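Yeah, one chain of the complex is gone here, protein chain that is, but the others are all in their spots.
To keep things simple, chains are lettered A, B and C as they appear, and every chain counts its residues starting from 1.
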Amino acid sequence: MSPPIPKDPAFRARIQASFDKQGLMRTLGASILRIEPGAVGIALPASPAVSQQHGFVHAGAVAAIADTAAGYAALTLMPPGAGVLTTEFKINLVAPAAGERILARGRVIKAGRTLTLAQAEVFAETAGQEKLVAFLTATLMAIEGRDGMAD
Amino acid sequence: MSPPIPKDPAFRARIQASFDKQGLMRTLGASILRIEPGAVGIALPASPAVSQQHGFVHAGAVAAIADTAAGYAALTLMPPGAGVLTTEFKINLVAPAAGERILARGRVIKAGRTLTLAQAEVFAETAGQEKLVAFLTATLMAIEGRDGMAD
Amino acid sequence: MSPPIPKDPAFRARIQASFDKQGLMRTLGASILRIEPGAVGIALPASPAVSQQHGFVHAGAVAAIADTAAGYAALTLMPPGAGVLTTEFKINLVAPAAGERILARGRVIKAGRTLTLAQAEVFAETAGQEKLVAFLTATLMAIEGRDGMAD
Partner (left out) sequence: MSPPIPKDPAFRARIQASFDKQGLMRTLGASILRIEPGAVGIALPASPAVSQQHGFVHAGAVAAIADTAAGYAALTLMPPGAGVLTTEFKINLVAPAAGERILARGRVIKAGRTLTLAQAEVFAETAGQEKLVAFLTATLMAIEGRDGMAD
């Protein structure tokens, strides 16, 4: 399959700017690692600030970066001016999120005019080794033209 | 249906203590509103610290408190010493999470020996009025006896 | 909450007629039990024709009637001429579907202009007793005006 072609040549700058407006990502300490057509990677350092009661990274924090990676992967393929909202996601947590940092790799499965389906694989990284800890699928809705809802 | 009967009479103290160990809940500013047999309520004040790019509360923060409410609702019915891990959840986001605070009300649908199914309804509250913004279903796994994994 | 008001006074006849066009429901032997504003019930007799390898009703057959009940619950609230397509559903199977017949009760959680969220509870009935066997949430998309896609 040939790689998808972004409709907005400025998609990288646009996604980074949108990400920088997400207060939650700043609060969690997450950052963007990579923006490609149809794919976005996000990293989250593990720390007590994002933990659950057993000391692992909280499923909610894992879901937050996975949803964000999937959502921005969808946005890479949308036209200039379009925004994106998550309408639903499911996440399967297959191992405790224990490691030095958590990596979410979002990828578009099917881009549609109104709805896009994307996935994110989430890995826990320890000493350079990665282990799959979660798998998410998300539906993203394009919201072209609504006031204040670009990106 | 008669209300479920907790196997651990100290379930309220146990859940509050477990919640207090969740660094993520403290980081987000969330607190427990209510703990009943089979039901837990959690509140999250809306603020730029938990926002997405349009200023709404981030789907990841909504999911985090909804998952936590569902998970602790499951834990209310588990025996002393049992812990709980989320194995999967799906969340449908039916309206932008805009308001003064976000309320997640978790409730057990079916308690099982190994797996429990729970739901959470999430509301955005503005001037005392509530609006449904999300609906989550989650599978929780009981993890009796694993080291360091109680509660 | 007051019951929702259908936009199409002929919603019952319309849903029955649409259901009668579903070859799969006929093949499985399913029938509609009840059509109310925002709620639809469907029954499926248990039989070897819908079984999985252990003799229970197959998760796929359970999902088929649950999705149909949720979808038609959504359609009860849509305007004349609108059709409905499932864009996603999740089903949790909480007990083996063993009994004389399987009952799926669909209900709208949130009706929207484009997307509606609905749920279905599925019960196995034995000697007049019901047991919860599955819980589904589904997103339904309204498809007004597309050729041949009404109902």
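One rule holds for everything that comes next: a contact is a pair of C-beta atoms (placed from the backbone, for glycine too) under 8 Å apart; a residue touches a chain by one contact, two chains touch by 3 or more.
All values derive from a computational prediction rather than experimental measurement.
Hidden from this view is one chain, which touches chain C at 18-19, 21-28, 47-55, 58-61, 63-65, 67-68, 83, 85-93, 96, 148-149, 151.
Although one chain is not displayed, its contacts with chain B can still be listed: residues 87-88, 90, 114-115, 139, 141.
Within the entire complex, the positions of chain A that touch the omitted partner chain are 90, 92, 94-95, 109-110, 112, 115, 117, 119, 132, 135, 137, 139.
Operating definition for what follows: only the chains that are shown with their structure count from here on.
Residue numbering shows that chain A and chain C use the same positions for more than half of their mutual interface. We define each chain's centre as the mean of its Cα atoms; on that basis chain A and chain B are separated by 22 Å. Inter-chain centre distance (chain B to chain C, centres taken as mean C-alpha positions): 28 Å. For the pair chain A and chain C, the distance between mean C-alpha positions equals 32 Å. Among the residues of chain A, those touching two or more other chains are numbered 87-88, 90.
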